[in-house]
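Worksheet: the structure to be examined is printed underneath.
The chains shown are only part of the set, and none of them has been moved.
A, B, C and D label the chains in the order they appear, each numbered from 1.
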Amino acid sequence: MTEKEPSMPILYPIEGAAGLTGDWRTQRPIVDPEKCKMCNICWQYCPDLAITAANKEENKVIVFDYTFCKGCGICARECPFGAIHMEKEVD
Amino acid sequence: MIELLQISRGGSGGVTGAKILAEAAMYEGLDSQAIPKYGAERRGAKVEAYVRFDSSPIRIHSPVYNPTHAMVLDSSLIKALEIDKVSKDGIIMINSSHIPDFLKGTNRKVAYVDATSISKELGLVVSGFTLTNVTMLGCFAKATGIIKMENIEKAIEKTLGAKIAPKNIEAARRAYEQTKVETA
Amino acid sequence: MPTTIKDLMNNPKEALLKGHFACAGCGSALAFRHAIGAIADKAVVVIPACCTSVYQGFGRGVAFDVPTINVAFASSDAVAAGIKHAMDKKGKEAHVIAWAGDGGTADIGIATLIGACDRQDNILHIMYSNNVYSNTGGQRSGDTPIGARTTTTPFGNKTQRKMVPFIMMANNASYVATASVAYIPDLVDKVKKALSYDGFKFIEIDASCPVAWKSDSADSIHVARLAVETGVWPLFEWDSKSNKAVLSKRGSKYRNKENRKPIEEWLNIQGRFKGMSEEEIKNLYADVDRQWTFLEKFLE
Amino acid sequence: MAEEVVMLTGNHSVSEAVKRVKPDVIAAYPITPQTAIIEYLSRVVDSGELDSHFIRVESEHSALAAVAGASWAGARTFTATSSQGLLYMGEWVFWTGYARLPVVMAVVNRCLAPGWSIWVDLQDSMAFRDAGWIQIYNKNNQEVFDTTIQSYKIAESKDIALPVMPCLDGFVLSHTSSKVILSDPEEVYNFVGDYSDPIIEIDTGKPFAYGSIVMPDKYNKDRKDLMEAMERAKAKIKAVNKEFSETFGRSYGNGLIEKYGDDDADLTIVGIGTLADETQQAIDMLTSEGLKVNSVRVRTFRPFPTEDIIDIAKKNHKLLVIDRSVSFGHEGHLQMEIESVLKRNNIDTPVIGKVMGLGGEDVPYTRIAKAARENL
């Protein structure tokens, strides 16, 4: 009898477990760097971790990760400064 | 037996479209099946469905691996189509105003129609999604000739009911008219 | 000191990874991101059948960067208790969390929930409520509000909302709280606070589901905020030591009915309430009143 | 309303049948892939189309408990489930069978966790083959509709008094649309008859206690009767299949099994569920290749069609049995039972077993044909 490990339904953490979910998007968020006050409220509310937070010290506004952003529109809806708007994806 | 692969986005009514098509085939006197790809569906994500048509009773229950024809309800999904799996003699139907670059040079028979515009014109929009599922049935009828428009219309009527069927029938008709078939 | 957005950025690590399988705008996924993220280095999560069993991954890998045990529908707290006892016995530290939907908590799973609470197993149960069985396509749960159209109540649900937090108070959990995806720092505070208690802890999160609620995915936060602002979803904490409830800062003003927005504002942006009759709306108002009346008894 | 020809999923076919037999009480709990059945039924009940009580229970254990309660009260009942749901109500599955309550429960077959998987195999319903239920496995949506109707007629006969489980492959039937002839509602209702003289009925005027402690002798008497009822059920199922055929023009083999192809083949492929339907496709293919192959679909796994299997085995040269479920630590269910029947009756026909399609693995007819060729 050779030593054998049981075959079990185990998965390990990876990014993109459900693929590149940016594919699902029909509209994409666009940030207006002028308007972004770097409050990161949008960052907080993104269910898809598709926003790189703004950094006041470094004066960097938020950045979207379109590889994974599903285009839900929450960030645009929640930005208190109207700094984000959604645009239809073009084919 | 004719087998159709339909690719759409979750939430755009692909499964219903496939079912209407199978029903239309029934009125045509064919045996038919509409098979949604089994799994969790997500709005916006790619979804497959299959339709089978045959003149004798169908006893196959597998998904379709090598479709005769393929239909893509959203042109941005065209890249998800594995063309090699589609029969060489089959038709690739696509919701687009033109033959997408992706298909160019494939030497495939491509049927295309701007279903999105048609649907929009007729107000076939639900929670931000333009429904092209029914519209594209007109493209199918025109391109394949397997099913007569009258049967497609009957199936739309039965499935969607008197209230919303007319707009959809109109959309399918327009698509039928506007569909172009070319070799890419 | 209450949690700030800045604090959220300093989580030990992300518990939820990019590219998960939740729908766009999923409140549950957002809640998971922060509630578990805040304690990601110590968390073990137990997930019964629910959307979370699906959105974590699909064959290739998993989007959760914490130990995750998927279990039968009616058993998250029993499994969590078993894990916690085993880790205690083996001298290993961990926050063991049963993370379940409203169905898995309020309906089929409630005997298990109450059993673990009764034994004061040292675990935290987080119930994210989308008021419905989302994973199976949106059937009524015990937590479905009056009037909601679900696939098993196509003409409107008639039963009152089951207030599991009240049940857990009656059952003497050590800590009970409600939270909302609209108030993330408050949610994280409550998770951390819960974990400072011994025994059985319970938090219910109002977690939007654009699919079942037939709402715009962009509205997922807005609709949850409205639930608080209309008084539909009271935000509070309670613990067994004091047997007193305290309204959370963000929700306290809605104790006064005059400060509440009309419930219709909440209803109108959700397709699930389309076609509600006057009678149903009246009943819904009455049910919200009932909840506040119950809660009032425990407020100062 | 008369007969209608429609495109229907398997789930919808169940619901349409149930609507026609008009159960008094329905109780069920959602689970993929069964859910659509009860969604449809809750809609027609709430809309008033179907005059029935729908109990939105909090679990499957309570679903079957509630319909059992209603059945004790003399009501016609319905429920449905799948997979984990069936396991969760397991205690009640045995309870209902042993109690001889004529409950009808559709089982949409789905494999068992872990890991989570929602696709078909028959492990779920097979786990309850001891429980005193009649089990009828279907090949297509038309049969699903027809079997659901027949189930009531079988279950509610006083000389049977057994719950019936019509089984349909998850997704493969439940979610796939195909042509179904929906018979006229009134004709269907008349075929089944009303349930006005129930097998058992609670009556405050005539108290009795059901299920108090029983001594071993009485316990054995009840179980023996259950065994005999299962035996009688074979003839009943055949008779109902025949009567159904006379009324509606559709039938399924002799009710217990369905043969396909010529007798006296070199190889007989025995299967169950849609795999057995798929097998017919394989038979055509093989026949066209000049091979002498036929097939048998086991329609009722409980009661097991012993006599028919004997007959088949005697008339043919070799059996290839395809199982979509297995007893870990032994072998496939169909294979095991067929072997036992043949052994008991000293029939030499060799039996080869193959387990295929667990966890929703697709089994195309070409694979079945291949297996046949390898074993010819």
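Please note the rule applied: a residue touches a chain if its C-beta (ideal position, glycine included) is under 8 Å from a C-beta of that chain, and two chains touch if they have at least 3 such contacts.
Since we're looking at a predicted model, the values are computed, not measured.
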item: Whole-complex copy numbers (one chain of each kind is displayed here); value: A x2, B x2, C x2, D x2
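The working rule: only the chains that are shown with their structure count from here on.
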item: Separation of mean Cα positions, chain B and chain A [Å, integer]; value: 32
item: Distance between the centres, which are taken as Cα means, of chain C and chain A, whole angstrom; value: 23
item: Per-residue overlap in chain C, given as positions that touch at least 2 other chains; value: 21, 23-24, 54, 58, 216-217
item: Chain B, residues touching no fewer than two other chains; value: 39, 42-44, 128
item: Interface residues, chain C side, partner chain B - complex; value: 21, 23-24, 54, 58, 211, 214, 216-217, 271
item: Contact set on chain A toward chain B in their complex; value: 21, 23-27, 70-71, 89, 91
item: For the chain A and chain C complex, residues of the former touching the latter; value: 11-21, 24-25, 39-41, 43-50, 53, 65, 67-68, 70-74, 76-78, 86
